[in-house]
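Let's turn to chain A:
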Amino acid sequence: MQELINKAKTLLESGEVARVLGWKKGEYEYDPEPAFFETSESLKDFVYNGFCGANLSKYMIEAGKKEGKTLVFLKPCDSYSYNQLLREHRVDREKAYIVGVGCKGKLAVSKIPFEGILNISGAEYPDAAETLTVETLYGTETIAYKDAMLERCHVCKGKEHVVYDELIGESADTVDADRFAEVERIEAMSPEEKFAFFQSELSKCIRCNACRNVCPACSCRKCVFDSTAFDSEQKANTTSFEEKMFHIIRAFHVAGRCTDCGECSRVCPQGIPLHLFNRKFIKDINALYGEYQAGSDLESKAPLTNFTTEDAEPGVGRG
Partner candidate 1 sequence: MYKIKKENLTALYAAIAAENDLFLPIKAAGQTNFGLWTENAEVDIDTLKTVKSGKDIFFPQSETLYKVRREEGKFAIDGEAPRQTPFVVFGIRGCDVRALAVLDKVFLSDPIDSYYAARRQMGTIVSLACGKPATSCFCKVFGVDCAEPEGDVVTWLVGDTLYWKAKTKKGEQLTEKMTSLLEKADEAAVEAEQAAIRAIVEKLPYSKLSLDKWGAAAADANFDSPIWEQMYKPCLACGTCTFVCPTCQCYDIKDYSTGNGVQRYRCWDSCMYSDFTMMAHGNNRTSQMQRFRQRFMHKLAYFPANNQGMFSCVGCGRCVDKCPSHLNIVKVIKAFEKEGV
Partner candidate 2 sequence: MSKVEQIKEISGVNPLKCMKCGKCSASCPSFNEMDIKPHQFVTYVINDDVEALAESKSAWKCLSCFACIERCPRDVKPGKLIDAARQILIRQRGQEGLSPDEIPALLDEEMPQQLLMSAFRKYRR
């Protein structure tokens, strides 16, 4: 972590960058917030640990409008999101100094099942422990690092950065699950079971829009669901399966653009596994139109703005 701070200091002091986009210490180990640092003095609050799951790439849209370069720290998976934004002309590469930071898997405090958590040790970077020690109001507990990891890290798409100016820090392989296992499990269900599953999950949705607002692919200046011009504005939520429209369309709009960064599932206050929508599209795209990883490059044609004359017909390969 100190290496990152030193790098940030050097670049800020030399004037090469005007600001640094990173993570700031919270009240505890487990609540760092994304933050801009404009002076080397303010970097004393800089933190990079296992709880810095937030993907900073989307903040670069706003940062790019400001004077001067922004130093941004991107984890390997965040770099895909940045690349995708670059493809879509939403960020200005000239105004970014990208330091690719290593990642040993990111944690979610919501995965730690103890009450009254005060402090957590073992999530430090680069010296992450195999076991986290959790100090609570009601005693000290332990949990394996892996067990507190975000779902996305168990199916990590790789620890290589696809865009960077410089790399700092090492990563650890965290993959211990099949990326599409959950999608396949649902696909194998009967229509009734599928419906019941999504009904119960989506009925929890409170339309807070956190999934959309955190999503680097959902970078529309004005979302169709916020716009009266499309007759699709929906603020309301009822207890039915109504939210389907929002979630299906959202997944469709990011299909072929979603890098599977997993932020939507991380931020959902109701714990809805939203990545299951995006991953279904990714799985279908891979199977029907060839392996495609959004954000991995700047040139390839995106699956939904491309075609072959031999494409599968709708309805083929369902279920």
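Per the selection procedure, all candidates are chains of the complex that A comes from, given by their letters.
Structural remarks
Note that in this section contacts are C-beta pairs under 8 Å (C-beta built on N, C-alpha and C of every residue); 3 or more make two chains touch, one makes a residue touch a chain; residues count from 1.
Every value quoted in this text rests on a predicted model; they were computed, and no experiment measured them.
For chain A, the touching partner in this complex, chosen from 1 or 2, is 1.
Taken together, the chain A residues at the contact with candidate 1 in this complex read 26-28, 31-36, 54, 59, 115-118, 136-138, 200-201, 203-204, 206-210, 212-214, 222, 226, 233, 235-238, 266-267, 269-272.
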